[in-house]
Structures are given as structure tokens and as C-alpha cells.
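What you see is the complex with one protein chain gone and the rest in place.
Right, subunit A next:
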Amino acid sequence: MEFLVASAIGTMTAGGVYLLLRLRTFPVILGLALLSYAVNVFLFSSGRLAIDMSPILSKYGEATYTDPLPQALVLTAIVISFGMTAVLVMISLGAFLESDTDRIDIDPTDTDEDAAK
């Protein structure tokens, strides 16, 4: 089980990084989404894996629970990463609408001197 989770994290990270290195905005956003999945699951896994041990206190005496702290951190991380994705989407959309291209790199010929003019 641990191996499956670790390999899933690794696969998502690799996919995320590869897409992050593409040259257009949309793949970069997708890559970032993949990378946030990977990071969230990674953080979650730092609490170690546990089956049927939800951190909901039982009414029926002693029970063991999984580590609740990483879950709490990941919960807010999921919501924040949505906010981040949204801002990024907005910026890339704005860039596309303003410049009519969704390339992420500045044209090498487009130097500071040109901008100053």
C-alpha cells in the first residue's frame, strides 16, 4: 500500500514537473494542479497510512486514530491551492487576452531597451 501511494506521488510529481516546463500557459496550469495533488498527498502521507482509523473520536471507549494534524494542514492546503490556481488562471487568461499569445516566455529579442521605448 505504501508503495502504491509513494509511486502515485512520484508519478504525479514527474507529470507535474514535465508539464510545468512546457512553453504555454495552460499546460503549466495543469502541471501546477498535478503538482499540488502530489504535494497534498505527500503531506497527508507524512501522517503515515492507516485504514479505518478516522480521527473522529469514538463514543465506544478506546480506539486508535490516525494522525489528524497532517489532515488539517492538507485540508486548508487544498483550498488554498484552489485559490492559487484561480489566480494563475486569471493571470494567464489576462496575458492571453492582452497579448494574443499564451506563450509563457518573453521573446528573447524583446529586450529591456525595446520596453523602454
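Here are a few things to note about the model shown:
Note that in this section contacts are C-beta pairs under 8 Å (C-beta built on N, C-alpha and C of every residue); 3 or more make two chains touch, one makes a residue touch a chain; residues count from 1.
Here is the rule we go by: contacts and distances are computed from a predicted model.
Per the UniProt record, the chain missing from the shown structure is "Monovalent cation/H+ antiporter subunit A", taken from the list "Putative tricarboxylic transport membrane protein", "Nitrate reductase", "Monovalent cation/H+ antiporter subunit A" or "3-isopropylmalate dehydratase small subunit". Not every partner is drawn; the one left out touches subunit A at residues 1-30, 33-34, 37-38, 40-42, 44-57, 59, 65-69, 71-72, 74-76, 78-80, 82-87, 89-94, 96-98, 100, 102, 104-108, 110.
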